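I'd like to ask some things about the structure below.
With one protein chain held back, the other chains of the complex are shown just where they sit.
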Amino acid sequence: MISRHGTPEHLPVRPFVALVALAVSVATFLWAGTAFAQASAAWPRVSPITIVINQSPWFGGFSKVVEAYEKETGNKVTLDVNPFAGSGEKQRNSVRSKEGQFDILVMNSAWLAEFYHGGFLTPLNTIDPAFKLDPQVMSYDDTGYWDAARKSNNAKTGVVYGVPINGNIQVLYYRADLYEKAGLKVPQTWEELAANAKALNSPPNVYGMVQRGARSASDISYDWMPYLHSHNGAIFKDEKAGDFTVTINSPEARQALDVYVNLAKTVGPPNPGSYGQAQVIQALLTGKAAHATPVIAAWPQLDDATKSAVVGKVNVAVLPHGPGGRTTPTLGHFIGGIPNNIPKDRQVAALAFLRWFQSYDAQVKYAQTGQPPIRSDVYAAAFMKTPEYRWSPAVLASLPNAKMMYTVPEGPQIASVLELRLNQAVLGEKTTADALNTAAAEIHDLMQKAGYKTARLPPLK
Amino acid sequence: MRGTADRASAKAADRWRFYTLAPALAVYLLLALLPIVNLATMSVHDIHWQQGAARWTLVGMKHYAELPRDVLVRAGLANTALFALIAVTAEMLIGFALALFVSRIAVGRVLYRTIFLLPILLPGIVIGAIWKLMYNPDFGVINQLLHLLGLPGFDWLGSGSLAFLSVIIVDVWHWTPFVFLLLLAGLETLPQDIHEAAMLDGASAWQELRDVTIPMMVPILVMTLAFRLIVSFKVFDEVYLLTGGGPGTATEVLSFTIYRRFFTEDRMGYGSAISVIALFLLTLVIVLFMGMARRRMHAH
Partner (left out) sequence: MANVRWGRLGMHAVLALGALVVILPVVWIAFAAFKTQIALLRGDLVFTPYLGNFEELLFSKASDYPANFLSSAWVASVSTAMVLLIATLAAYSMYRLRWPSWVPALVLMGSLVFHMIPPITLVGPWYVMFRSIGWDSTYTALVLTHVALNLPIGIAVMSVFVRDIPIEIEESARLDGSSTPQMLWHIVFPLVRPGLAATGILVFVFSWNEFAVALNLTSRQTATVPVAIAKFAQEYEIKNGVMAAGALLSIIPAVLLLLFAQRHIVKGLTAGTGK
């Protein structure tokens, strides 16, 4: 096991430096502890920390909040900013080395499961038994909690491991100006969406609906997931209970894929199978898309005149749902966690930041930079009722239903399968039934190899 | 007296023989051999992380046995081979022609040299992003130009075989400068008098090229071709931003498959097995190619 106090074996080269560092860190720790005990209102003074994070449209807002933290508490925070995929790689490298480089990992939902299952994160209560997620912090499908015994994200049986950093989820973007002109109503179901898209479809100037049909690490599978879930379908029968029977080729799933492919064929651009996230957002920005379902993180560009031809013309709504289902956006959010392999004083310092970050005041500052806050009470603040925050009611209404896409570390492998097979369905290389049957067989195979309790449905015809 | 001096200098020569090769060997031993051994070891293991520690399970040839059934590996291998063949052939021909012409003209050499090298100076990620915009069917500059000439536009990255061709075009644009630069340097070191003598003998430009220039260029041609082949097998940046391997598996290339399996899916064992097989196949190609080239050289 890795020692938390930096025993000399970590620093065999310069024992003297190690001793000094040890002494300093212990002193800082003790001092931080006493300072914390004395301070009732003020925030404790703690060791400097490094947060590893990816560059993103919301990074500017986050760094402002970090600056406010430094000013308010006098604590020092270094931000290691990376490209999106690069951030995941660096976090992986860090937690797998003997002593970690980073103190707070800002993990995307795409790689969160790997870090939970790998046992790289520290339960926050081992750092401070009194720490709790604030009741106002939204649940994000319980992804801040982890039940190590059952290997699942569960707030009731698990303990708290992370604090949400950014609540990125899918919403329906639509052209409010065109809606007004055509006298349309915001759709509740995919069927209504299809009708509205058809009414606004006038290629090549405007496409009724632009989807992320491309194949990559995560494009079409992420884009299609709300269709699947809101048709009462799912990849597995009951993940939370450990039943990994593959249900991706259920009749519900086929219906969801038929709806998706039909939209692509009838009201989409000529080659929907080559539209990745960037192209979808580009279509929105240039006014080519009447509807699209990207994440809320794409929002700030739309009201920026240097980036958008449709300033003030786009609005967002809760995603539509299928017959008998309920709207289910997919989480693309970020959780801040603390790794095991760093010294205790840095863990304490990291937790101090997370505790501050979830406070009401910090979240107000965060929201004032245009970002969706992680606390529900901030959505009630007066400044969030202005037109530039017109996205906020839809986000708030969507969050309780938002679902984590993969809770197993095999998620990226499942995504690989789905990306290819769904893309082939959109391209017309496979029928929807064939695509789903093939995907089901492949997912079943990989889950079986990984040792899960799994089974298959009879193939679709 | 004479004898001891000779022996001393022979000893010094021996020392220098070692000193001059040692730095290269040191770099290879420390930074190359270690990762290769690591890769081979991983390829016969399953590696899982539990409670913050790696669990290595020996699985023998399991990963290798799985390879033939992997759709992406199959598509990646076929596409990469075809890609390398077409792109490298085009680059060698164009690069050699440009180098030859630049070496034979009197006016504008410096200008051409500088221009032809521009693409290789740009970071791959920018090339991918910018060509993606240029290929855009609605707003891209390429279709705009075609429309200007009264021609219809294409959806360059939208359909399978066209997307494959579009990726090759970008690769040729990006990498021809590499060929151009090395061959130009090779041409410049050829003794000038031989070329002049051939011209005075009344040889036609074509005869001179075939009988004098190309035979003398064989070593650098072979070396350039070998390197271009190797690098083209590693093609990644362009594909990553242009197509992500799609549509379908039309532009899936091997290094991209490795990246996905090894990194994105965190299957270090399986990903290593793909790498090892790719290494093996590529070594085979290069050895065959070198053997052929050597026989050719001896024939001359």
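Which chain is which? They are A and B, in the order written, and residues in each are numbered from 1.
Here is the rule we go by: a residue touches a chain if its C-beta (ideal position, glycine included) is under 8 Å from a C-beta of that chain, and two chains touch if they have at least 3 such contacts.
If you're wondering where the values come from, they're calculated on a predicted model, not measured in any experiment.
Participant: Among A:G162, A:P294 or A:G411, single out the residue that touches the unshown chain.
Facilitator: A:P294
Participant: Out of A:K307, A:R326, A:K385 or A:K453, point to the residue that touches the absent chain in the complete complex.
Facilitator: A:K307
Participant: Hey, which chain A residues sit against the chain that's not shown?
Facilitator: Interface with the chain not displayed, on the chain A side: 13, 54-57, 59-60, 63, 78-84, 86, 89-90, 93, 96-98, 101, 277-278, 281-282, 285-286, 294-295, 297-298, 301, 305-309.
Participant: In the full complex, which bits of chain B touch the chain not displayed? Write them out.
Facilitator: Residues touching the hidden chain, for chain B, are 9, 12-13, 16-17, 19-21, 23-25, 27-28, 31-32, 34-36, 38-39, 94, 97-98, 101-105, 108, 110, 112-126, 129-131, 133-134, 136, 138-141, 144, 173, 178, 181-182, 184-186, 188-189, 191-193, 205, 219-220, 223, 226-227, 230, 233-234, 236-237, 241, 255, 258-259, 262-263, 268, 271-272, 275, 278-279, 282-283, 286-287.
Just so we're on the same page, only the chains that are shown with their structure count from here on.
Participant: Per the centroid of Cα atoms for each chain, what is the distance between chain A and chain B, given in Å?
Facilitator: 37
Participant: Taking the touch rule as given, give the residues of chain B at its contact with chain A in the complex, in rising order.
Facilitator: So the residues of chain B touching chain A come out as 49-54, 71-72, 132, 136-139, 155, 157-159, 163, 243-249, 260, 263-267.
Participant: For chain A, which residues count as touching chain B in their complex?
Facilitator: 2, 85, 89, 92, 95-96, 114, 117-120, 204, 214-217, 219, 270-271, 273-274, 276, 278, 282, 286, 288, 340-341, 409-410, 412-413, 416, 420, 423-424, 427, 429
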